[in-house]
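Mind having a look at this structure? Questions to follow.
A single protein chain has been omitted; all remaining protein chains appear in their positions.
In this document, chain identifiers A, B and C correspond to the written order of the chains, with residue numbering beginning at 1 in each.
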Amino acid sequence: MDLDFTSEQEMLRKSVAEFLSKECPFEHVKELEESEEGYSPKLWKKMAELGWMELYFPEEYEGLGDPFANVTIIMEEMGKAAFPSPYFSTVVVCGLILLEGGSEKQKKDLLPKIASGKLIMTLAQYEREAGYTEKGISMPAKLDSDTYILNGKKMFVMDANIADKIIAAAKVENEGTTLFLVDAKDSGITVRKIPTIGKDNTCEVVFDNVSVSKDAIIGKPGEGWEILEKMGNKAIVAKCAEMLGGCKESIDMTATYAKQRVQYATPIGAFQAIQHYMANMKLAYDTSINYLYLTAWMADKGTLTNLESSTLKAQVNEQYKFIAERSVQIHGGIGTTREFNIGLFYRRAKAFEYVLGDTQHHYERIAQGLNI
Amino acid sequence: MDLDFTSEQEMLRKSVAEFLSKECPFEHVKELEESEEGYSPKLWKKMAELGWMELYFPEEYEGLGDPFANVTIIMEEMGKAAFPSPYFSTVVVCGLILLEGGSEKQKKDLLPKIASGKLIMTLAQYEREAGYTEKGISMPAKLDSDTYILNGKKMFVMDANIADKIIAAAKVENEGTTLFLVDAKDSGITVRKIPTIGKDNTCEVVFDNVSVSKDAIIGKPGEGWEILEKMGNKAIVAKCAEMLGGCKESIDMTATYAKQRVQYATPIGAFQAIQHYMANMKLAYDTSINYLYLTAWMADKGTLTNLESSTLKAQVNEQYKFIAERSVQIHGGIGTTREFNIGLFYRRAKAFEYVLGDTQHHYERIAQGLNI
Amino acid sequence: MDLDFTSEQEMLRKSVAEFLSKECPFEHVKELEESEEGYSPKLWKKMAELGWMELYFPEEYEGLGDPFANVTIIMEEMGKAAFPSPYFSTVVVCGLILLEGGSEKQKKDLLPKIASGKLIMTLAQYEREAGYTEKGISMPAKLDSDTYILNGKKMFVMDANIADKIIAAAKVENEGTTLFLVDAKDSGITVRKIPTIGKDNTCEVVFDNVSVSKDAIIGKPGEGWEILEKMGNKAIVAKCAEMLGGCKESIDMTATYAKQRVQYATPIGAFQAIQHYMANMKLAYDTSINYLYLTAWMADKGTLTNLESSTLKAQVNEQYKFIAERSVQIHGGIGTTREFNIGLFYRRAKAFEYVLGDTQHHYERIAQGLNI
Partner (left out) sequence: MDLDFTSEQEMLRKSVAEFLSKECPFEHVKELEESEEGYSPKLWKKMAELGWMELYFPEEYEGLGDPFANVTIIMEEMGKAAFPSPYFSTVVVCGLILLEGGSEKQKKDLLPKIASGKLIMTLAQYEREAGYTEKGISMPAKLDSDTYILNGKKMFVMDANIADKIIAAAKVENEGTTLFLVDAKDSGITVRKIPTIGKDNTCEVVFDNVSVSKDAIIGKPGEGWEILEKMGNKAIVAKCAEMLGGCKESIDMTATYAKQRVQYATPIGAFQAIQHYMANMKLAYDTSINYLYLTAWMADKGTLTNLESSTLKAQVNEQYKFIAERSVQIHGGIGTTREFNIGLFYRRAKAFEYVLGDTQHHYERIAQGLNI
């Protein structure tokens, strides 16, 4: 056994952390949250120059061929910084979909554009009255001679307001779930940003007679769900890295506050009740992050299954909420004001719970694995 | 034993519920939340006409002499409606302070004005680096010949941005905590509304050489804490009524949603996991509301102590958060959007936790009562 | 509203407490636990003389006509004393069944015998592969000319090893659940006491061709479940009184221990972590006991439904386990030894969870009441 990161990985972590801390302090995060775009095109360009986009893409697509674990390192640091960007949508979710299901042509065409920061992409999967399983995908894609016509409404599409391309999951008659690559600027597409607790780019996307040619399918008709499942297990690892980064920063920020805030001539960190709270939060974090590293390692080894990704997401969903809630509690009333940064994490804890499946969904998947 | 409400009380409840549902549906609540004043002067006037302000004031001050329990009925219904107004600050907190500690002159002067809806008041007690106990009050009131000079900053002052008068808790040398009645429009007073998760009128109030005459003291110098304690125990009952109203509405709203939302051809309310969640929420509510009624009865009987008010607030703090969190969870991702009303309660659950003491503070008070 | 007990009730509580503390200290409880009978016939006789058995029976059956609430007072005190006896089986469960469903003859015959302490009875309802609902009763009672023949095995029959009569729930073809009054000494009946964590009189009862005459039916054929449901709701209130008595004693015992046990020159009760634990336990108890009194009042008023009895049992099941677990934890390792009395309550907390329905069962019943 060996559980250490390599020195290259440690260096990557350090450089990501330094970049974000210098270029996007919390005050800037709050500004971005209030902006319509919800991200900084300037920083997006710099990130591309630093090689963050392509690092796990294979070399034949101009990538660096790094392990996927390196993506989780970047996501962890983004989580600590509460950094808003379409990195997860574009590089992780759509990048994985293309790698898992894309044709050579699609990969050669799109991955280098993602790598260079010139292409923002997102996935439109969820619908209004539906869960996280394949049954939840009901938008029809109707074959009309050589093209498919998409009609329907997708919900919770991240970053659709800034995306260049959208991968839409739709149902093809007699075939099943199919992934379509569509142009986000298509005249049949209407994007509406929805205000949420996450203050992020959550969008509703309406497809009104959007016509897509056959070669814009990723994989084959009916292969969509299999591709989404493969992507999902890895993307959960990356998302949980971001969430655990948020846990870590919440704990550190709260520990610092507990040392500084003097109540009745004693720092509140000296109170036993606060100490036990902090110990509990630390324990929740340490056991979770260790499980994250296991899944990242399995992802690269090719042994990651539904069971582990669901265990991870269910665990991190609940622990992030627990840690963020306690962090605000320890800050006291001041923690509920927008002026204090702890609220950034409190809101993300609730918002990220729904990304790639809420806790109930993952309990179901774990139970399926138990075969009872 | 008899645990029923009287028919007069049932009628009061019904009339409050009908008024709020007609005059202030959730869409209007959201508009008020976005407004600078954070309340509706028009509805405030109507509430006064309906007699909500004076109902528990003694008849000699133009009140109706109703039991305090009737105030909790109004607060419960306000909680269900997520209704924003300075009722709690003015009628409950300041009304109780005046009744507990005010001079005849103060009571005769101010209570009828509150009753008629012409006077909005609030209490400025908390400070930045401090808790909920008397030690937390450190702002000095310095005696200068015949007047006291107040200098300092108060935090979490509700409704100060719309108040006519502020009761400021300050420390008088050699005397201790003292309550001063000051004019909110005094030129030495600066009020700043602070954005919080509650989207309510949380304010910071700076006192800069505010001079107050001796006869503006409520009670005597040094009696402030005793008055605040007496007010606090009763006001907690009223606040918890509001919070439990919010719990009730969260449960009802979520039950309705669970019946309507069809997932894979089945209403989600038919899933056993959702049913057990709902049962848990109902259980938490039913045991809590029953305890609330006990404390309301004790408040009127004169037997309410720190132990019961702290047990109530600690219980309701945690159960409201639990119920609101689960409610959002059952709604799924859609529950995190501003378009759905469940978010109103989710935010209030977190914000109200700090009103009159957070859970930790009340655990301390319960432990003191255990004498271990 | 009025939430006080009458002075007669306070006197009853006092006299029960004094009797048990004098006649059955914990050392004696432990001896009884190790004995085959599991109770003290001598004390049983004294209890009868004190009028504990008949107090809620109507006067026409030689009872005192007291409210059922008085039974809960006795049960509460028995719970504090961890007192083992067939009081619950005989007086509460079988007493209620007879009152709800018995014929005049059965009531006139049996209730006075219970009152005088000469008759121990129990209910045989549960079966091996089954839950707490009517479906769980499958033992057949086959009509053979004028008598019914019972064949089957019943589980978790309390006090069958010392009972004179057993009420057996069985299924009559075309009729449904039916209650049969059988002689516990019938040669077709085999009773086996089963060692459990509760160290109580949990028995398995085998019916081998036990023949029962038609007039030994309680109520009519097919009415059994309705009678059991009526009994169940009230009996839950009594059992929860016993359980909450155990909670109270656990808290008191632990508070005393926390004051006495000096660790590093400080009583452990002075540690903030212990204080918050104790506050939590107290809060759990106070909210629960208040809900108990509500249900006792409803039982006497005739308004108690499944919803309240299930809310009560689910709440008390979980809170008793929580309080007992924490009590042992605060005692430290010494709390796990048989020499310390806290273990009496720890074991009962787990054992009583299954009496008249475990938490899951009651969640189901609450959910049914929510109608989602």
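The criterion applied here is as follows: a contact is a pair of C-beta atoms (placed from the backbone, for glycine too) under 8 Å apart; a residue touches a chain by one contact, two chains touch by 3 or more.
Bear in mind that the values here come from a model prediction, so they are computed numbers and not experimental data.
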| item | value |
| --- | --- |
| Which displayed chains the hidden chain touches across the whole complex | A, B, C |
| Absent-chain contact - pick from C:Met11, C:Ala130 or C:Ala270 | C:Ala130 |
| Chain not shown, touching residues in chain C | 126, 128-131, 133, 135-136, 155-156, 194-198, 202, 261-264, 273, 321, 325, 328-329, 332-334, 336-339, 343, 346, 350-351, 353-354, 358-360, 363 |
| Touching residues (missing chain, whole complex) on chain A | 1-5, 69, 255, 258-259, 267, 269-270, 274-276, 278-280, 282-283, 286-288, 290-291, 293-294, 297, 308, 311, 314-315, 360, 362-364, 366-367, 369-372 |
| Contact footprint on chain B, counting only the chain that is left out | 271-273, 276 |
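As a working rule, only the chains that are shown with their structure count from here on.
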| item | value |
| --- | --- |
| Label of the chain whose CA centroid is most distant from the centroid of chain B | C |
| Length of the line joining the C-alpha centres of chain B and chain C, rounded to whole Å | 42 |
| Multi-partner residues of chain A (at least 2 other chains) | 273 |
